[in-house]
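Moving on, here comes subunit A:
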Amino acid sequence: MVKKLKSIVGVLGLAGLVLAGCTGGQQAAKGDSPSSAQAADGSFKVALITPGSVSDAGWNAMAFAGLQAIESELGAEITNAEATGAKIRDVMRTYAQEDYKLIFGHGFEYNAPGVELAKQFPNTVFISSSGAETATNAGSFRFYLEQGFYLAGMMGAKMSRNKHLAMVGLNVPSIVSTFRGFEAGAKAADPNVKVTTVLLTDTKDAVAVKQATLQVIEAGADMIIHQANEAARSVFDACKEKGAMAFGSNADQNGDTSGVVLASAVIVAKPAFVEVARQVKEGKYQGGVTFIGMDKGAIDFIVNPAKAGQIPDDVKAAVEQAKQDILAGKIVVPKDEF
Partner candidate 1 sequence: MLALAPLDEEFFGGTIHAVLGENGAGKSTLMNLLAGILPPDSGEILVRGTPCRLQSPRDALGQGIGMVHQHFMLVPAFSVRENLALAQTPDRRGGLDEAKLIQSAVDVAAELGWEVPLDARTEDQPVGVRQRIEILKVLASDPEIIILDEPTAVLAPDEVDDLFRVLRQLKARGKLVLLIAHKLSEIVAIADRVTVLRRGVHIATANMAETTAEEIATWMVGELPPQLAGKGGVGSGSVVLRASGLRARGDRGEESVRGVDLEISGGEIVGLGGVDGNGQVELAETLCRVRPLVAGQIESGGTVAYVPQDRQVDGLALGMSIEENFLIGGLSNRDLVRLGVVRPRSVKAWARRLVETFRIKIGRLQDPARSLSGGNQQKIVVSRALDQSPAVLVAVNPTRGLDFAATEFVHSRIVEAAERGCGVALFSTDLDELRQLSDRILFMSRGQLVEGESAQSLLGGPA
Partner candidate 2 sequence: MNSVVRFVAVALGLLLTLCLTLVIFGLPLGPSLSRIATGAFGSEAGIARSLVRMTPLLLAGLGMVLAWRAGMYNIGGEGQFIVGGLTGATLYKLAPGLPPALLGISILVVSAVGGALYAALAGWLQISRGVQVVISTILLNFIALHLLDYCVNGPLREQAGQNPLTDRLPDLAMLAKFSVRTDLHAGIFLAIITALLVFGFLFFTSPGFKIRLVGENQRAARANGISPERVQILAMALSGALCGLAGGVEYTALAGQLGRSFSENWGFLAIPVALLGGLHPLGLIPSSLYFGALLAGTDYLSRFSVGGKSIIYLIQGAAVLVFMGLQRWFDQKQPVVLDEEART
């Protein structure tokens, strides 16, 4: 009897749960109504999708900073999510259905899904960081960070005592391409300089990144550039332990407490993000692939003021000259197409 009673209670409970779920859904729909109302009022909603956590202090964090700039400068309503592989289309669709006007996908893998969904959601613009496919409401922009890396390579080659430079970073196309820029810069400054690459699969393993850096220094490299996102600290730490120098990347990392950072090759992402967002907001976005380089102020090579005294004047001058040449189009820094 008790058993029966229990099962009845159970069935009622289950029914209640389902009901709660349904009403929950309805409430949620109501809960969303203010934002849809805002959308109708012309509120501007922007979403960012990243392949990794935006707390990586590197690639993803840079895009997140751009998104935050869109919020502060254009008053947009922003949100962000992590998605890779099979989830990409679902996330994009979710945002588009929620009336987001601009959806950034921060990586090559967002290009094809974006272009595909652009057909279904003509009122939403899909932008990916790198990628070649476009539509009227879908496109990509690509930061020409290779330019900054080229200058770092020049400075490194000129200052290396062992004539041995090294690059430590993730094995993804955008990063491998920046390494090409670095190598080109180094060879331009000194054809005999040796450049070693260590590719990583995972920058979460900061300990392994440190070990990789230590080993490359032990093999003779004394100027290290990295693309190790959140594990950058480990690269600098290893340099400090072994008395090597380092270059920062993506963000201005000159202020790092290790005191080994000579200069940083940086992406100033905010203007580019804000610019695209403004175009979308004003309905002027046309689609296409945009290269954003030094000429637009999006890429820079910043020498660490605290280290400026250690850099010979002729090196400074040569790097400055190369910078002008890049701006003037006299030097075209090589880059991979991806």
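Heads up, the rule we're going with is that a residue touches a chain if its C-beta (ideal position, glycine included) is under 8 Å from a C-beta of that chain, and two chains touch if they have at least 3 such contacts; residues count from 1.
Here is how the candidates were picked: all candidates are chains of the complex that A comes from, given by their letters.
Quantities reported herein were computed from a predicted structural model and do not represent experimental measurements.
Enquirer: Would you mind flagging which of 1 or 2 touches subunit A in the complex?
Expert: Subunit A touches candidate 2; the others do not touch it here.
Enquirer: For subunit A, which residues are in contact with candidate 2 within the complex?
Expert: Residues of subunit A touching candidate 2: 3-4, 6-7, 9-11, 13-14, 17, 20-22, 24-29, 31-32, 47, 51, 53, 79, 81-82, 84-91, 93-95, 97-98, 108-109, 112, 120, 132, 171-173, 201, 336-338.
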